[in-house]
Each structure stands twice: as C-alpha cells, then as structure tokens.
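A single protein chain has been omitted; all remaining protein chains appear in their positions.
After this line comes chain A, so read on.
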C-alpha cells in the first residue's frame, strides 16, 4: 500500500466548523504497538469503505486510565479520566467507537459518573451495525470455509455481556466457526488484564496465555480471532511459544473482514 491512510482529527473537523458522526478512540496499543497498529489501520479502512464520517483525537488522546485503575491507582485513573472527559466534552463528542475492550469498558461504564456521557461501541458492535444498515458488505471472501475460533476478551464478554457481535461478523465471512471448551461467559482470560500486560506474572507453573493457547489449539483452528489488542499480543506469543506460527494466525475480527476483501 503506497498512499498513507486518510485519518482526520477532531481538531481538523473543529477548524472547519464540522462534527463527525463518530469518534474513533484508538487507544494506546492501537497507537503505539506495532501489531495493534495493523488492527487500527484495518478498522480505518473499513470505516472508509463504509463511508463513515469519523475522526480521531490524535495527539489529544491519552490513556483512559484502565490499567492504572485495575492496578489500584484510582488517583491516576481519575486524573486521566478528568483530562480525557474535558477533551471529549470540549469537542461535544456523542458517540465513541474503539477497537480496545479496555477503553470501551472504561469510557462506557466508568466515565459517566465522572461527567463523561457518550454512546460507546466496541468496533465489532459498530461493524455489525454498519452491516445491518447495509453500509458495509461482509460476505465470504478469502477466509470462507476456514476453521476459526474466537477468543472472548474479558472486557467485552463477561464484563459487558457482548458475545455475539464478533461471532455474527465471523459467520458473515462464512468461516467454520468453532468454539473452545471455555468460551463466552466461561471464557478463559488471555492473561493480560488487570495490569498484567505490563508486568511479569507471579510465580506459577505456566503462563496464562499458554494455557489459553492450548485450549485454542484443542479445536485445531487455522485462525484464532481476537477482539482486543492485548489478547492479540498474548495469543500471538502463545502460538509462537507452541511453534505454531506457520500454521495458526492470530487476527482481529476487523483485520479478518478487511483482509477477506483485500482492503
């Protein structure tokens, strides 16, 4: 891909006196992590494909405070929340979409009490809505018939009860969707939540991501689909740890849709 993606910012919209339909909250992983950046770009391509009028905060975005809060630093979390809410309210944001379930959960559930009230959607929910509205076409493509299992992100699934949006999208790709022994409300964590992403695990006999990868391998998938940049990292590491990276791919649902249609 030669040309750079067109990614409008809120500041640019503001300068033109316009307001986008939705703010794409990219998140720290989506902005800085090399693997997660690919998810961000895939999602942006889908937004363009569907003709969605969106913008990002760009350099005005900051960590939601999720890892700080769950590590016990309520103070830092609320400082982050207050700053972000000030920015979001300044732009009169009404609708937010994000590809990170942690940002999704925090902005949706924990910002309202601090003065930040927005309609917040996970990107799989947003893509499903685009599909239902007929703005985005998702059917078949190069993953048709492939054996794919979906790993539920804790902060999308158990935390917010969304199990079907990502699965509905995968079904539209006409993949062979197989479920792990532990899925949906019983899904096993990838091991990254609660600040674990940023620290070494406590002493034990195995890493959580290895355990989860083994559960995924039991159903012999060609692709492990994820809906969270942190799960993606953990599962990718797990697959590498099992020396299976040549036969099993870990991909975000947005990447699967974008790639299926060679976007």
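The working rule: a residue touches a chain if its C-beta (ideal position, glycine included) is under 8 Å from a C-beta of that chain, and two chains touch if they have at least 3 such contacts; residues count from 1.
As a convention for this text, contacts and distances are computed from a predicted model.
A single chain of the complex does not appear, and UniProt lists its protein name as "Fe-S oxidoreductase", one of "Succinyl-CoA--3-ketoacid-CoA transferase", "Nitrogenase molybdenum-cofactor synthesis protein NifE", "Fe-S oxidoreductase" or "Sugar ABC transporter permease". Listed residues A:16, A:92, A:133 or A:200: the one in touch with the omitted chain is A:200. Checked against the hidden chain, the listed residues A:21, A:53 or A:74 yield one contact partner: A:74.
Here the missing chain is touched by one residue of A:23, A:56 or A:148, and it is A:56. Screening A:148, A:192 or A:239 against the full complex identifies A:192 as the residue touching the chain left out.
Mapped onto chain A, the footprint of the missing chain covers residues 1-2, 4-5, 7, 9, 26, 28, 30-33, 37, 40-41, 44, 56, 58-59, 61-63, 65, 67-76, 78-80, 82, 105, 109-110, 113-114, 154-155, 158-161, 185-189, 191-208, 210-212.
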